[in-house]
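Missing here: one protein chain of the complex. Every other protein chain is in place.
Chain naming follows the written order as A, B and C, and within any one chain the residues start at number 1.
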């Protein structure tokens, strides 16, 4: 093990682990070392308890119900909205739409705000986007003749900010970027880009799927217009995500889905819409998962997002250091932990990522192998796929050590030198 | 109490009640009498246990993951699909799309299949549809100049089948109808209408939100093309619903939402789609709720859908009988229990439904008051709103008696004669 | 999830409220109508038809028709009792004060809400708050139309109050 500075974090990962039931389980006879947090995080006991509590006490359909359960369910559901608004410092809880996941939130922007664009208008994305921030815009481009442009990345895996001025123009209507790459870990300068976007009159859409759970994110301080993220990557349940938006923009948008809850008055041949945010929430919402999610945000707030970030920055620094000591390994993304989130993509040129992940799984270590829903980025990096280890609050140096040992063992397994 | 034939059912509601944690709770010092099942049903312990089990053992993101948790999560998620396919006798589990709710499923059909329609084409709905089967078509009509027609209802609250021939023509591309009205309880002759729809070359879309949980529904025997329903009205979790479809129709449809999971190959400016059903499931799905829902279907299958239907038919028969004995009450919908599901809408002409529901809530009885997301039907019935009591497997005659007593007490409370 | 103590029904339906509900004031047709508005809450079907007569900016007559729940009816009836003889500005003050009460804040000490105070219990029943406010939203609408010179305008107030 390499000597490093002692961790500067105030988190106690091993105490935290005790709060996550799944982390007590064994995989193939080994303790579970869960390093696939960028795909989805595990859930603390408090989230599971909130879910049970909702179903065992207050389950009912929301809004309009006069009876006690309906009132309690409505209060629990709406409490999620205000909790999220507070967590990301949204200007107004009416600007928080409870969607299915980050993907759904991004599609909502692309389809509804996108409907205001016309042929020749431009949307600026980047080469490091997740498919969920690419395909909605591809659908829009197809439908409306909108032009997609892509901010290139440098060889160190950062946005090429020098290219920004020439990619922005009066034609640019929307800039949609990830705040943190799910492959490279890169943290992007969102506030700076938002300012540039606004200067040309574009709205700024942020894919916060990886940033919101792992670093302080302040909607108003960033000066963005739309922010999307998923609960399941932030220690919450699967099945809900959020679009946080400036209310005045939502007011100008048309709903893309129709049904119960989102209407005001319905006639057989026409209808008027409910106020925001309800206008964008058609049908019975995912009440239980909304009722449960605040417990996850409570945990994060208790830890403090600065401490969460510090912990993961330290740990990714340690991981980078240890992984770099494996000379055969190719690492992707910036090497400075201050410029990246807690995830590392790497390639063993002689072992396909799938095989790596498989061997690690045999040792109880869960990493992800593949294109990570970023095929264009894989092409840019000229790799078919990468292996990715991604960290969370409950991971520690032992987990990183287990990973490194596993990578060495994999070489042995496949008869390669290490 | 009126004398009636003994129940012909084999269900034991009081034994069933023990399986539902929430039914043990008290409301305002009274036992909870939950009669708002058409809005959402309560969840049995087995569903809650499955939810916990998933999060405490197998939580991971699905598809493509090599590690053990990812494999288990994928298996649990896909098991939901095949379980649903079996439950409604779908031709192929590839035809089961896991959506957010019935509303989402109906929007998917309206938007994606609807995109094949052109101005002047017709969609046939009815006067008794839920907003979720009205507004998606209103959006389509606005966007594409499609004409909406509405099958009228008779004064007894049934579809006016005599009008059907003249409402259908070669211009009819889609017929979209509810299988069971959530206000009137009416069970519609779906198989017969599907045949008529097919004769003019239209596809048949069924809103099964109220039918699937309460009576045997056989997709293939009905001969329909699309069937939508929600898990949360079928003793399952909030946050998932289903579109069951003929796979060959789905193959011809374009996705309406883009992102992870639903793609095959993505380039910066274009993409190709995954096979069905994945093509229609963008982003991380609601894995946990999908993992939990089969336990609800297991319960229904254990009871037998024939027995479920028999129980609710008997009980609604009893309810109709008792409610008719309150002379001041106006009942809506067919009076023959064989032609309706287990729900009753009624109006006390001197007490607004909201006030009725409020007084009942004070006695621990949960009913719904309002337009039930069917404003056009309210206009047709010429009422501002109705009160609705809706039944489930755990309800029994005592619940109905409590309701009736409550309705009498409400008259007293407001100083009216009864 | 919610920390709501067991609330007796009687807190919602106080005797004064039930009395206004049973014998609503302000049902007599006005001979002269200077302003009018139609308030409608599609959620529950509550409906208020409001007619006003004015002398300068002073409200001289109020007529409230429509169909609604006990809370909505009582609120409209109380309004019919409270505002005749008041100026437009005074009526606005009542509306503001009542809205505050419904949203759980307290009314300014110098505003006497009269019978309306009996509706205070409604604030504990979030779904019913819209019912209590509908007549007042409709009043604001009628006065706005009148100020704009549209004395005979009928508008539909699709009420946008608080959260459902």
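Following the convention adopted for this analysis, contacts are C-beta pairs under 8 Å (C-beta built on N, C-alpha and C of every residue); 3 or more make two chains touch, one makes a residue touch a chain.
Since the structure is predicted, the reported quantities are computational estimates derived from the model, not experimental observations.
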item	value
Missing chain: touched chains present in the view	A, B
Residue touching the undisplayed chain, where the options are B:142, B:264 or B:324	B:264
Sole residue of A:273, A:328 or A:414 that reaches the chain not shown, by the stated touch rule	A:414
Omitted-chain contact residue, chosen from B:36, B:72, B:158 or B:396	B:72
Touch with the omitted chain, as defined above, among B:43, B:64 or B:150	B:64
Hidden partner chain, residues of subunit B it touches	53-54, 57-58, 62-66, 68, 70-76, 78-79, 264-266, 272, 275, 278, 291
For subunit A, residues in touch with the removed chain	28-29, 351-355, 358-359, 362, 369-371, 375, 378, 383-385, 413-415
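Just so we're on the same page, only the chains that are shown with their structure count from here on.
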item	value
Neighbouring chains shared between subunit A and subunit C, ordered by label	B
Chain whose average C-alpha position is farthest from subunit C's own	A
Chain centre separation in whole Å, for subunit B relative to subunit A (CA means)	32
Set of subunit A residues in contact with two or more other chains	57-58, 64-66, 68, 70, 265-266
Touching two or more other chains - residue numbers and ranges from subunit C	42-44, 125, 127-128
